[in-house]
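Here the complex is missing one protein chain, while the rest keep their positions.
Take a look at chain A:
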Amino acid sequence: MVAVADQLFKALADPTRRTILDELTEKSGQTLFEICSRLSMRHRLGISRQAVSQHLAVLESAGLVETRREGRYKFHDLNTAPLRHIAERWPLPDASGPEGNTP
């Protein structure tokens, strides 16, 4: 459990990796080429393909990205399920409850 959390927080600590997650939120199932295109064209990130691959490997080890082989192609999918660990560890205030913090 501690190891899972360490990998998760390490993965989320980097702004480029958070940008990759943003782009996968917009559209899951991207090739490495599409992820690289989005980072360079939309975010002006001058980053090599190898570096993007390494970021994806960190995200994959945290379970936030899953890869899928489809024929000759390889796609990257978003998996937000590991984020549940955060809310379970530090529960969110219940907005609908009697002590809700709704303004």
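A few points about this structure:
Note that a contact is a pair of C-beta atoms (placed from the backbone, for glycine too) under 8 Å apart; a residue touches a chain by one contact, two chains touch by 3 or more; residues count from 1.
Rule of thumb we're sticking to: contacts and distances are computed from a predicted model.
A single chain of the complex does not appear, and UniProt lists its protein name as "VOC family protein", one of "Heme exporter protein C", "VOC family protein", "Lipoprotein" or "Riboflavin transport system permease protein RibX". Within the entire complex, the positions of chain A that touch the omitted partner chain are 27, 30-34, 37-38, 41-42, 49, 72-74.
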